[in-house]
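Here the complex is missing a single protein chain, while all its other protein chains stay put.
This part shows chain A:
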Amino acid sequence: MNSSFAVPAVALVVVATVLVGAFGLRVSRTTSDFYVASRTVGPRLNAAAISGEYLSAASFLGIAGLVLVQGPDMLWYPVGYTAGYLLLLLFVAAPLRRSGAYTLPDFAEARLASQAVRRLAGAFVVGVGWLYLLPQLQGAGLTLTVLTGAPDWLGGVIVALVVTATVAAGGMRSITFVQAFQYWLKLTALLVPALFLILAWQADGAPARAFEEPAAFREHRTVRVQDALALKLERPLTVTVHGTVDGRPHHGTRLLLPAGTHRIDAGTRLSFAPGTPVPAAAGPGADDALSPSRAESRTERPLYATYGLILATFLGTMGLPHVVVRFYTSPHGVAARRTTVAVLGLIGAFYLLPPVYGALGRLYAPELTLTGDADAAVLLLPDRMIGGLGGDLLGALVAGGAFAAFLSTASGLTMAVAGVLTQDVLPARGVRHFRLGTLLAMAVPLAASVLVGGLPVADAVGLAFAVSASSFCPLLVLGIWWRRLTPPGAAAGMLVGGGSALLAVTATMAGFPGGGGAPHALLAWPALWSVPLGFLTMVLVSLATPGRVPPGTAAVLARFHLPEDLRTEATV
């Protein structure tokens, strides 16, 4: 696609981020404005900031890509990403705020008065943060590749550098206004092009095609296969080939491929005539492709996969480190609840848009399922459907929004991870150590993103949610609502639940065990067993160590649950 507008748009977003980080957006006031200057952040502004930081590459690009490839089943992703806040609202928001904790390790210490549990929680914050940063960097790489044809890793490196520099320099920490603005920027960047795309679709005669039917090419299209793949055909297919099919080289030959599986080598160009149904990629042709196997287990066991996804996203949101720290900005528990309600509205509105792109992508860019770049659908559609200057401008808007998504989420996560690394893992304190922590927080996912490629962005985020749901959800829910929780119980529950989810996730990312089947599905969607396991371990070990209930538990729980105004009577 034409990048003459998109690249400046991305550059603009990056430069604006650096400048805001360097100079800040603080307004000096004189004493007459004292009340304005010392007004706390209102629920709506804070909600926009939470949403701005939360809506990541997975939301911006990933959901549309999954809907494009696998159809309406994938709508569970936006539902889950949103509904997590409902559970957060019901069970966690206000007590968490009243606990006075800034981070999740703070909460563990406030509730259980145990340094060991605090450190363990810190380790899981770092783990979840790294898992969540990984897809952000991959998404950035993909965006830049689509825009300019730059190598895969470049976008990730740019985002990593910008975020590390601004966070380490002390800027872009958690400036509420900036993050709130990011939300509106992301919404605009998806909403405006979506409106134009829908108009274009209307002008096209509003073609509709049921999701059950295979997607078909609407015009003559040439597809370049980037990674070797196996093509599974149920009916014979006529195609013009430049490259290698089934081990035989062709140069512009028109081939009739019989039904069955065909191996297409990397770099092959296939030209399809209008009306040809899009063939389905059966799986990786090469050994090291990772993503399709997870999708495969989803098609094999859709019910299990869907429930795994629902549990992970519903329960995982409350353990996301960059979301939790934002609740500290609310002045009290009630404001924290109001904030969460507003977040539900804002995020819900945003998530109406990605499925639109997914559905339109299925109509207008079906070949993306073949090339493995389905996540790029959002970026490609404006050019594909509108074209010309308008298409370029809209494409630039989308690209800018996508980069804003990577930068805001990545900086929030890096802040949270670096904070925990500095405070609980690295030896001593000080500014220099915070910079070291920032470097470490970004270096690990960057290295991993270069090494582990190819997991769809939304899927990778789902794995981070699974770990968070298995470790922090039991800690928060039981910590807030169950007075018999003990430090050994909390530690064991986090280790068993979160640890097993982490192992499963790592195994899945490493492509082990390959070849689908029940074990693979169990590892690819761990939440369904690891969350109950975490809860169960936490409860059983706590019950087995009744002597270890921390002494001040009753007072701590009273503080969590009593509104702040009643606290005077309760404590004096």
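Keep in mind that, in the parts below, a contact is a pair of C-beta atoms (placed from the backbone, for glycine too) under 8 Å apart; a residue touches a chain by one contact, two chains touch by 3 or more; residues count from 1.
Just so we're on the same page, contacts and distances are computed from a predicted model.
Q: Not counting the visible chains, the remaining one has a UniProt entry; which protein name from "Signal transduction histidine kinase", "Putative spermidine/putrescine transport system ATP-binding protein", "Branched-chain amino acid ABC transporter permease" or "Biotin-independent malonate decarboxylase subunit beta" does it give?
A: Result for the unshown chain: "Signal transduction histidine kinase".
Q: Have a look at A:Leu87, A:Ala101 or A:Leu557 and name the one touching the chain we're not showing.
A: A:Ala101
Q: Tell me which of A:Gly419, A:Gly462, A:Gly479 or A:Gly493 is the one touching the absent chain.
A: Only one of A:Gly419, A:Gly462, A:Gly479 or A:Gly493 touches the chain omitted from view, namely A:Gly419.
Q: Just checking the interface: what residues of chain A touch the absent partner chain?
A: 26-31, 33-35, 37-41, 100-103, 106, 109-110, 113, 119, 123, 126-127, 130, 170, 173-176, 287-290, 328-332, 415, 418-419, 422-423, 425, 429, 434, 444, 447-448, 451-454, 502-503, 506-507, 509-512, 547-548, 559, 564-568, 571-572
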